[in-house]
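All protein chains but one are shown in place.
Coming up: subunit A.
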Amino acid sequence: MANDIAPALTSADFASDQDVRWCPGCGDYSILAQMKKVMPQLGIPREKIVFISGIGCSSRFPYYMNTYGMHSIHGRAPAIATGLKCVRPDLQVWVVTGDGDGLSIGGNHFLHLMRRNVDLKILLFNNRIYGLTKGQYSPTSPLGKINKSAPMGVIDNPLNPLSVAIGAEATFVARSIDVNIKHLGEVLKRAAEHKGTAFVEIYQNCNIFNDGAFDYATDKVSKFDTTVELEHGKPLIFGKNKNKGIRLNGTEPEVVELGKGISEDDLLFHDEKAPEPTLAYLLSRMRHPEFPEPIGVFRAVDHPKYDVELNKQVETAREKKGPGDLDALFNSGETWTVG
């Protein structure tokens, strides 16, 4: 049984024998470390865990985990994982992707994974740049960003991964930051425990091609003003001294200071279980520098899972029609005999 084995495993048991070949200082190291730390806590035997990735720096991830893994082709990991999960609901399947892999070439599969709610976990390492192909802009690069493929600045309006996921009916949506290791570990654990597609955006620093893209959110001083940690049932409070909050003005969020006639009760309270995605969407739209950017779990709701429903249909069909007999099928309908 899973639980009999789990206590014996440690973080080190999940390290593969392969050399990790990300650039020194890459944010991916931190994510890998947190994943190896979370894994033993899940109580799942290593052989029941599969990591599937596409192409890009992030997609080397499976090589470094001592589980089953597949490094596949650009953008298609969600579809591979879907096929795997459909025939092997007993496995825990993780998809590791980046902003280019998941949202650009794999954008279509990303949408359909969300709306089907296949029971797997997808981690989007968002560094707002193409790292492996050396510095072209990605679907999350901000407008005006100067880079190799946009020397006069990016003119493509960026995608907001969380808004896209929520728009596609994702049932679990969260965000964390590579260097915020405690938070990241907790979010990964929550994702692992979710039943259905769990989508996690991780702000990840590419120190070679887009260094400091998320400094505002990781800087020891500014992070208190630029991020707000979401907690279910709690008001949105942030700031070094917990003196600021988010209030709803009609359907628009606004930053307010606590005191001066505004109390916690006036603030927006987070509800990750809200059946309608409206609140989660609104939170996903809060962007720096107008707002602190929420980190944590935006949405965690229960919906039918594609792989479960598919296998249920198989069971129902078996109950209704029996296991099926090919000889009977061949001989069904109109037949005739010769000789």
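The rule is short, and it goes like this: a residue touches a chain if its C-beta (ideal position, glycine included) is under 8 Å from a C-beta of that chain, and two chains touch if they have at least 3 such contacts; residues count from 1.
The rule is short, and it goes like this: contacts and distances are computed from a predicted model.
One subunit of the complex is not drawn; among "Putative membrane protein YphA (DoxX/SURF4 family)", "2-oxoglutarate oxidoreductase subunit KorA", "YjjI family glycine radical enzyme" or "Sugar ABC transporter permease", its UniProt record names it "2-oxoglutarate oxidoreductase subunit KorA". Note that of A:30, A:58, A:72 or A:197, the residue touching the chain absent from this view is A:72. In the full complex, the hidden chain is touched by subunit A at residues 16, 18, 45-48, 50, 52, 62-63, 65-74, 76, 79-88, 90-91, 108-109, 111-112, 310-311, 313-314, 316-318, 320-324, 326-327, 329-331, 333-339.
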